[in-house]
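Other chains dropped; remaining ones untouched in position.
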Amino acid sequence: MVKQVEIVLPAMGRGYHLITHKVLEAIGELPRTGIMNVFIKHTSAGLTINENADPSVRTDFETFMNDLVPEDYPHFTHTLEGSDDMPAHLKSSIIGQSVSIPITEHRLNLGTWQGIYLCEFRNHGGRRKIVITVYGE
Amino acid sequence: MVKQVEIVLPAMGRGYHLITHKVLEAIGELPRTGIMNVFIKHTSAGLTINENADPSVRTDFETFMNDLVPEDYPHFTHTLEGSDDMPAHLKSSIIGQSVSIPITEHRLNLGTWQGIYLCEFRNHGGRRKIVITVYGE
C-alpha cells in the first residue's frame, strides 16, 4: 500500500523545530512494515533527524550552522533576495530535504532520542509545504 | 509497481548541473502515487535538490563548497589520485548520493523552485552512472 498527504506548516521562526507529532497526526494509520518518506518542497529549508529532548541541541545547531555557512561570506553572488538566502540554499543541501524512516509494527521505528526536525534557514521563510509518503504492507 | 532504469550521463564540467529533465525523460511514465529514488554510483560526485532558476546559486555552491573542503587542506593522506580527489569524497558524503522525491498524480511533486542537481566534484570526472527507481501504485 501507498499513502500520501501534503500539508502546510505554519510559519516558524528561523531555527530547528521538532515536527514528529505533526507528521504522525497528518498521515494517520501506518502499515505494519514499511518506510515513511518526509519531503520539504523548498530550497531554503531542510529536514533532518536529531535529538528530541534537550532544546540546547537545537540552539547549538542554529549557532554552529550559521558559523559554518556565514551570511557575510564575501564571495556569494546570489544576494538579491537578502543575505540569509544563499546560506539557506547551502544549508538545505548540506542538511538535506527529506528523511526516510522505517515503520515497524505500525509505528515509526525511531531511536529513543530521535525526532524529526524542520530546519528553517530563512529569517522570514513563511509557511512550508511538506509531503509525507508511506509505503509498505 | 516498481520500475527502474540505469543511465550514463555524458561527462560534465566540475560544478552543479540541473538534470531533472534528463531523469524524467529516462524513466518515462510515473505511477499515480509513490516515490522516485535517484542514486549516483560514484564516490566523488553527488546528487541534491536545489534552486532551478538563477544559475548564480549553482556558481555559489561551487565557490563555497571549495572553501568548505579545500584542496590544500594539509592533513589529507589520500592524495595519490590528485588534489581534487579527497575533497570530492568528502563533498559526496556531505551533499549525499541519492535523492528521494514524492510522486503525486503521475508527476514529481517538487516545489516550484526545486530541481535535481548532479554535483560533479572532480576536475575530470568523466561519464557518471545513475539509477532511477520509482515505486508506487
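First chain written, first letter: the chains are A and B, and each begins at residue 1.
We take it that a residue touches a chain if its C-beta (ideal position, glycine included) is under 8 Å from a C-beta of that chain, and two chains touch if they have at least 3 such contacts.
Please read these numbers as outputs of a predicted model, since none were measured by experiment.
Here 2 copies of the chain are placed, and the complete complex recorded in this file has 3 of them.
Just so it is clear, only the chains that are shown with their structure count from here on.
Of all residues in chain A, those touching chain B in their complex are 1-2, 4, 6, 37, 39-43, 68-69, 73, 75-78, 86, 89-90, 92-94, 96-98, 100, 129, 131, 133, 135.
Looking at the complex, you find that chain B touches chain A at residues 33-35, 48-51, 54, 56-57, 59-61, 63-65, 67-68, 94-96, 99-102, 104, 109-114, 117, 135-137.
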